[in-house]
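One protein chain omitted, others in place.
A, B and C are the chain letters, set down in written order, and residue numbers restart from 1 in every chain.
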Amino acid sequence: MATNKPKLRVGLIGTGFMGKTHVFGFAAAQRVFDLPFEIELHSVADRTDELAAEAARLLGFARASGDWRSLVADPEIDVIDITAPNAFHKEMALAAIAAGKHVYCEKPLAPLPADAREMAEAAAASGVRTQVGFNYLCNPMLALARDMIAGGELGEIRSYRGIHAEDYMVDAAAPFTFRHDPAGGGALADLGSHALATAEFLLGPIVRVMGDAVTVIDSRPDGKGGRRAVEVDDVSRAFLRFASGATGSIEASWIATGRKMQHDFEVYGSKGALLFSQERFNELHFYSSADPAGRQGFRRIEAGPDHAPYGLFCVAPGHQLGFNDLKAIEIARYVEAIAGMHPEPFGFSAGLRIQELVSAVAKSALQASWIDVGR
Amino acid sequence: MATNKPKLRVGLIGTGFMGKTHVFGFAAAQRVFDLPFEIELHSVADRTDELAAEAARLLGFARASGDWRSLVADPEIDVIDITAPNAFHKEMALAAIAAGKHVYCEKPLAPLPADAREMAEAAAASGVRTQVGFNYLCNPMLALARDMIAGGELGEIRSYRGIHAEDYMVDAAAPFTFRHDPAGGGALADLGSHALATAEFLLGPIVRVMGDAVTVIDSRPDGKGGRRAVEVDDVSRAFLRFASGATGSIEASWIATGRKMQHDFEVYGSKGALLFSQERFNELHFYSSADPAGRQGFRRIEAGPDHAPYGLFCVAPGHQLGFNDLKAIEIARYVEAIAGMHPEPFGFSAGLRIQELVSAVAKSALQASWIDVGR
Amino acid sequence: MATNKPKLRVGLIGTGFMGKTHVFGFAAAQRVFDLPFEIELHSVADRTDELAAEAARLLGFARASGDWRSLVADPEIDVIDITAPNAFHKEMALAAIAAGKHVYCEKPLAPLPADAREMAEAAAASGVRTQVGFNYLCNPMLALARDMIAGGELGEIRSYRGIHAEDYMVDAAAPFTFRHDPAGGGALADLGSHALATAEFLLGPIVRVMGDAVTVIDSRPDGKGGRRAVEVDDVSRAFLRFASGATGSIEASWIATGRKMQHDFEVYGSKGALLFSQERFNELHFYSSADPAGRQGFRRIEAGPDHAPYGLFCVAPGHQLGFNDLKAIEIARYVEAIAGMHPEPFGFSAGLRIQELVSAVAKSALQASWIDVGR
Partner (left out) sequence: MATNKPKLRVGLIGTGFMGKTHVFGFAAAQRVFDLPFEIELHSVADRTDELAAEAARLLGFARASGDWRSLVADPEIDVIDITAPNAFHKEMALAAIAAGKHVYCEKPLAPLPADAREMAEAAAASGVRTQVGFNYLCNPMLALARDMIAGGELGEIRSYRGIHAEDYMVDAAAPFTFRHDPAGGGALADLGSHALATAEFLLGPIVRVMGDAVTVIDSRPDGKGGRRAVEVDDVSRAFLRFASGATGSIEASWIATGRKMQHDFEVYGSKGALLFSQERFNELHFYSSADPAGRQGFRRIEAGPDHAPYGLFCVAPGHQLGFNDLKAIEIARYVEAIAGMHPEPFGFSAGLRIQELVSAVAKSALQASWIDVGR
């Protein structure tokens, strides 16, 4: 596509499912949005030259390398996009920042908060634009919810309940993976991070937490015929205090049989309430006490062109965005931030914040005491 | 109605909304069930002779009295039914038990656990049959849920989430009432008690709790032109540990704008899950991992004759029971227990248990520590 | 219950499920409403003296008879309540009317419109108060819907879709019954009658219909080891024209696998819409174009005290009425009409109207042409 726009050349590290999703997202963002840059899929890195070359062919990158450092060193590349395993995030991101690249990193920023902090501080010091992938927040209905809350449509916010539950770890025969690693694994880190991010997105800063963490399946197949002890949580819960004075709770589970995507919340204010379920994420349910007596009820608002940027995807309401569309919005917002059109929507400092909250909940559960998380 | 059945003569104390509801319930229980007794509405007591006489006329009692003690003393009366204000429950129940009457008492058994304990012990010592009104538990769909759990249809139960939220205290201009009394008031006592009762009904004994209690509206009109400080909770939450090893949470709120009857639960087992909402209490949603791949999903089971005692109310499925029908079931089960057909479904010891759980959650919230509630 | 109210003495003919339901309904109506009469269950008739005596004992009637004519002849009886098989409705009702009794008759008034007409004309000539049991119409949410439509909350009504589908005849092994009788049987008569009644209740008179009628299971066990040909419809549909200018459709099916009580409607006006399902009959969903842009959606209104007479059953919203409560409302409205408090809510002329509509749809289906049904 020939345009007069400046180019934004992307170097992708990692070519698994998330790498593919990012590539889709860049392509979709470019087609759907009038971005300030022309995206160029410049280079891709994988573990070997051969794997990288194959990925380049499949994903549409011009160049390939078996060494991610060559991408970081390439002066042509503007953005390093990290979808490699979590354990590599820190090293890659720090190198990229040091090379003056913008860095887009899949969640979690790093398994350990100390590492995440180092990354966030490096990013802040360098001035590059960073992004961590929290795509649920990119749903127009979440923006609507936040705007309604901020605009006072619910009155004073009093209580909140957030959940992120799935069932992909319900089977005790599912093997031990990096997600079970004591350093940064568990349902709270994997899914509770989303629940915490949504809570702060909607209601603002959390200042105190009381956690509860439970390991239900205490060993898993180690891939060598034996079983390996699992120390991370399968279910976690937290009580929350917000800076605004509101209180609430979140729950995370990856053993919630039957649940595929229960990223849900309920917000209760003095004059209204909102209900949301990611299971039907093109809807937001709104109750307003201002409705006349006998006519009050939760109103099912369907996503439509009134809820930007839905209208860029589809001119008519009710047609529905898909999960991959949320990724496109995430990337578009990041690209706009690189151009300075608005602040980073979810930069490394935001990613750090989530890691700190996760860590605080886990620590609180261990200590059985409230922990301050104010910032 | 002439029958050969022995009579069960009821003396009702209190003629407010709950008194009326109980009378409906006795009448409906008698018509719907083949009870072991013929119910006789024998006497009613209210604060004055005049009020009692008027209530007798309206509600269909043969006799009336301005002194509840005369009912307790009347040798013709078999059951004392207490729907007077909570503060009187203890005195009335102890007198009735001492007189050898069966006692049916609206919830809460008593605002303070110590009083509830005294009542439960007196009942146990005397051998009379007692009942506390927890009518949500009388829903055939809750019996179905319990049976499915007990029968292993969900596999090993892992986690639980219970809620009881309404919005009748959302308005800060709503006056201070007995429900705000520091001794026994609050959302946890009023609504959380139901959430706790349902949790134990389904999953068995809770052994530990960690509570969270929040006062949102800290003063209310005192009825004299001023405002009175409110110390009780508007929203409470608890983490739960069950004797079975399952963990869970409950939440209670009476300021959940838009919610009229959110007595909901979710139960997750190793092989299945159940979802329930009192907002649609003739339904139970069941997910079974045993369903074939690609055909799995939450199944909306509608109440019908397969779910006793629904069939006594209606021969066809899907026609739906109403709230008052649950009260009729509650009373029928109690009358059957008086006849020795089965144990007390929810006697004073059960009522005490709920008060203890409520008290433990409140204390835990105050102390910010886990509290044992094993029995 | 001793009152100063005049008595209304009921003579019930027929003691099957519907007879029992009526007795529940009279008892509940008396308790819930402040009726203008004191209801007395005076006499009951069944096929033999023995059956009647047993029914009297179980249902609470003072007297019993094996001959329904003795009830009609009894000067003490004010209301004859007919729950006998459809084939007897005409003879019984005409005799009761001739004897000056008020007559309450289960639906259908009579299988054949000509008979229904004779009954309606006799009732009109005599001046007695009559009622045909169309209890879905007694739901407060249907009254709400009608009021909203009449009050212009939806603007000009443009289109309507009504359904009544169940699945009790889905099994081809279910035996031939009176419901399959060519004279008056079929899904349209049994269930479509409800769909038609609701359509006119909400939108006013239908003036033209085009029908479609299908026999799916063309023979059923005859109870003697063979099969008997079925001529009546299992599924029927109709296009509708209303006097108001609105158009619509209804469908009736008794072979709708999985449907237990799909008595549903959708009404679309120029400014709003309503959705209703009897499967969740304590809810009405309302869309208003007057809601602000980006905040529009179907609003789930839950039944509550704002929707009379719900408040007589329960003081709090969201607790829900049951099917039997609708019967109590039906009876209360009839008893009030007998006292002259308001016109008959659904008298024999209304029952005739439904039979005429049913008949017109069936005839239209047979002729494959539109039929006028204006009145």
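Quick notes on this one:
The rule we apply is simple: a contact is a pair of C-beta atoms (placed from the backbone, for glycine too) under 8 Å apart; a residue touches a chain by one contact, two chains touch by 3 or more.
As the structure is a computational prediction, the values presented were derived from the model and not from experiment.
Checked against the hidden chain, the listed residues A:A28, A:A246 or A:V267 yield one contact partner: A:A28.
Touch with the chain omitted from the figure is made, among C:T15, C:S65 or C:S253, by C:S253. Chain A meets the missing chain through residues 1-3, 17, 23-24, 27-28, 31-32, 57-60, 166, 168, 259-261, 278-281, 302, 304, 313-325. Remark: the residues of chain C touching the chain excluded from display are 154-155, 158-159, 161, 163, 170, 172, 210, 212, 214, 216, 234-235, 237, 239, 247, 249, 251, 253, 255-259, 266, 268-273, 287, 289, 296-298, 368-370.
Residues of chain B in contact with the chain left out of this view: 144, 283, 285-286, 291, 293-302, 304, 306-307.
As a working rule, only the chains that are shown with their structure count from here on.
Of all residue numbers used at the contact between chain B and chain C, over half are used by both chains, marking a mostly same-residue interface. Computed from the mean C-alpha positions, the centre of chain A lies at a distance of 42 Å from the centre of chain B. Work out the mean CA point of chain A and of chain C, and you get 55 Å between them.
For this pair, chain B with chain C, the centres built from the Cα atoms lie 35 Å apart. Contact of a single residue of chain A with at least two other chains is seen at positions 296-298.
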